[in-house]
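Omission of a single protein chain aside, the complex is shown with its protein chains in their original locations.
Per-chain residue numbering starts at 1, and chain names A and B are given in the order in which the chains are listed.
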Amino acid sequence: MRRSTLYITISSTLLFVSLFFAVFSVVKIKQSHEVDFRMGRLVRELDLTDLALFTEAGYTRHLSQTDFTTPFQDSPMSFEHFPSGSFVAPPAHLRGGHVKNH
Amino acid sequence: MSKTIERQLHLVDFTIGSVLRRKGKNAALLLVYTLVVFALASVLFFTRALRTQAASVLKNAPEIIVQRTLTGRYQFIPVRYADSIKNIRGIIAIKPRLWGYYYDGGFGANYTLIASGVDSLKPGTIAIGIAIAKLRKLQIGDIVPFTGSDGNPQTFTIAKILSDESALVSADLVVITEADYRALSGIPAGYATDLVLTVRNPREYSTIAEKISRLLPDTRPIVKTEILRTYDAVFSWRAGIMLLVLAGAVLAFFIFSFDKATGLSAEERKEIGVLKAIGWETSDVLAMKFWEGIALSLTAFFLGTILGYAHVFLGGGLFFAPILKGWSTLYPSFVLTPHINFGDIIALFFLSVVPYTVSTITPAWRVATIDPDSVMR
Partner (left out) sequence: MINIQNVSKVFNAGRPNEFTALSSISLEIHLQEATILKGPSGSGKTTLLSLIGCMARPTSGRIFVNEKEITSLPERFLTRIRRGTFGFIFQRFNLLRGFSALENVMAPAYPTGEKYSLLKRRALDLLAMLDLDHKQGAKSEWLSGGEAQRVAIARALIHDPAIIIADEPTAHLDAKLSAEFLSIMEILKKEGKTLIIASHDPLIYDSTLTGRIVEIHGGELAHGGTIA
């Protein structure tokens, strides 16, 4: 096979797979509306405020509810206790939200 | 037109032949390049999808939560505090919320217990999240013991297991009736964990929050917009590991490009001279160099992005799992909806394809313009 033909074949295949994934995404997003709706309903029913991403500790589990002191309970300079601290930024309300805390 | 196409095909023939001369080195280069794109694409897709889903789900969160703090730590809030604020204009309803944590030493798991007035739950029964069910291999009808705050055991029957599809918000939940929770946790009557306020107009959030702070100085209102902002910032590129991955990828692309940009070897120079001597014009040489850059970087871009997509949206982000799980024993399985941001892909394209291709063409520019006469010497 001529080399350029091989290259075109490979590139076309990759392009085709990409387009397939694009269509797949559209379909999945459409389906997700229902799932998100049901999840939203559960959130409303139970008055939930956070995602169950990091269940190691209270202040990682409920990022939006945590107070100032608990994450720094040992010392302001202490290393992060839990791995999730290394990729989660401090919650918005601790970085200066609507209302300042006293 | 077909001559133009055929010319490009000939140049591609030459370019691929040229690349294949050093099969091992170029294969390794393609592999590593693809890997870098894969890592970056995976991170971009995962974080974007999670943030989008979080926003979509948490827009149903309570509008304002009133939390009480004492000595800088949060405390139970007296339910009568609601009376002080119920007349603030804009507040439609106030209700107490009871929730807390329960650490199960036997399984090393941290549950979130939440009291709910949902009518389907009978006293003595609980609904549990899917991760708890999987961890402890529980089914509907099983009886689960908890240790109360007084040290005495209390048992509950599982009435329901929350759905897998809601795992992102419910994986570690134990839903329990209020009376049972008070008995278990020891939260005294007249007190709650916090107060949930219903407010219709989002523009009133901050005004109401300010009024609450004034009326109840030992409380801290948390507003829904803060919740949404918190989760939008989760996995933001400015945070720890994400920044590291991004920086690493940029550095990798820079190194690849630098290697190309530092110029041609004597052998490459001579070959360009020969090409010119046998009748190639400067534009032909540069077009060939363009294909050389594109062949590697574009292929790596497509391959890396496709693999990244498959990894995140078909494979549940399995390479991220160990990092994300950290020390938790309860975690949701990441079946994320493929919310792709086209801007992310464009950025990835520009980062992975443009510098490398430019670095391949540029050093050849000067060499391509000199007289082929030098080849004779």
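Please note the rule applied: contacts are C-beta pairs under 8 Å (C-beta built on N, C-alpha and C of every residue); 3 or more make two chains touch, one makes a residue touch a chain.
This one's a predicted model, so the numbers in the text were calculated from it and none came from an experiment.
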Partners of the unshown chain among those that are drawn: B
Where the missing chain touches chain B, by residue: 2-7, 9-11, 13-14, 17-18, 20-21, 271, 274-282, 284, 371-373, 375-377
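Definition applied: only the chains that are shown with their structure count from here on.
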Chain A and chain B, separation of their C-alpha mean positions in angstrom: 4
Residues of chain B defined as touching chain A within the complex: 9-10, 12-13, 16-17, 53-54, 56-62, 65, 67, 69, 72-74, 97, 101, 109-110, 112, 114, 116, 118, 129, 131, 162-163, 165-173, 175, 194, 196, 205-206, 209-210, 213, 217, 220-223, 225-227, 229-231, 233-236, 238-242, 295, 298-299, 302-303, 305-306, 309-310, 313, 323-324, 326-332, 337-340
Partner chain B, residues of chain A touching it in the complex: 2-4, 6-7, 10-11, 14-15, 17-18, 21-22, 24-25, 28-29, 31-32, 35-36, 38-58, 61-65, 67-70, 82-89, 91-93, 97-99, 101-102
